[in-house]
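A single structure is presented below for examination.
Heads up, one of the protein chains got dropped from this complex, but the rest are sitting where they should.
Moving on to subunit A:
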Amino acid sequence: MSESTVQQTPRRLRASLAPSDLIFRLVARGGGGLVLLITGGIGVFLAYQAKPTLQTYGWKFFTEQAWQPEANQIGVAAVLFGTVVIATIAIALSFPVALATALFITEWAPRGLKKTLVALVDLMVAVPSIVYGLWGFFLLQPWIIHLSRWITDFFGWIPIFRVDSDPDAAIFDGATYASSAFIAGVVVAMMVMPIACAVMREVFDQTPMGEREAALALGSTSWGVVRAVVLPFGRGGIIGGTMLGLGRALGETIAVVMIVSPLFEINWHVLQSGSITISSMIALRYGEASGSQLNALMAAGLVLFIITLIVNLIAGFVVSRSRSGAGTEI
């Protein structure tokens, strides 16, 4: 019987926490629990408050366009449509610019300027939405209605660009073109662009140097590097950044309130005055609401929240699944 046959059991590690650690863990758990309670509480509370409305109106809540609580007509079809249209315009306008700017910053900007440019984009994220709203209403709108008219003149045969006004009128009827979903979309695009650009830029920056150099060594131009290496590598960042921007665009309130004139019907003519989003409807209607009307607004808020939540979850999923960030070592 030698010592080597002695059964070797791993020593049991028993750490007894110091009293200070017990308190620390308790407090930290408490903090985490409290945050969970507050943040999760909103979702649960919204769902709970929205329940009576959804029960009363059922599917009609999603198909009814009017929002007239006094006439017992409540539905989110028009507001949901407006929300999606404005967000779509914002993304369609901001995506190419965000992508090109992100590429400019990572690929072509002078080396000394890069830090400044990154800071400027981050600064644009931080500019309050009310400032964008003022800018859009007082500076952009008087300009851009001419662009709207131009688009209508030349592309009016496409149904969504049509505007119900006399194009040959002696006096330019600016009011028909003002306060439209298009203008709100442009302003929201200004807010969304830096968010998307910042995410894309961050991912492009992580492109493995070895792969870039490999492409260059094979004789590719700088655009070739972008097309063959940077864009495929950063695909997750491109999609994720755009989705994050979309989430922000869907929830934007104050700039939209300032620009669009509320119209509770599905308006396909994006260049024509009148649109509404869920968030701007809440901002406009909460004051006169009481009881069941507030519940209806909460239901609309819940719909908005669920949409932004899904968009953000997909964004996070895409970014984490992509190869971006897992650079190869060469």
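In this section, a contact is a pair of C-beta atoms (placed from the backbone, for glycine too) under 8 Å apart; a residue touches a chain by one contact, two chains touch by 3 or more; residues count from 1.
As a convention for this text, contacts and distances are computed from a predicted model.
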Would you kindly match the missing chain to its UniProt protein name, picking from "FMN reductase", "CoA transferase subunit A", "Phosphate transport system permease protein PstA" or "NADH-quinone oxidoreductase subunit K"?
"Phosphate transport system permease protein PstA"
Have a look at A:Ala92, A:Ile158 or A:Leu309 and name the one touching the chain we're not showing.
A:Leu309
Quick one: which of A:Gln7, A:Thr39 or A:Gln55 touches the chain that's been left out?
A:Thr39
Hidden partner interface residues of subunit A, rising order:
17-18, 20-21, 23-25, 27-36, 38-40, 42-43, 45-46, 49, 96-97, 99-101, 103-105, 107-109, 117, 119-124, 126-135, 137-139, 143, 146-147, 150, 190, 193-194, 197, 216, 221-224, 226, 247, 250-254, 257-258, 279, 282-283, 286, 294, 297-298, 301, 304-305, 308-309, 311-313, 316
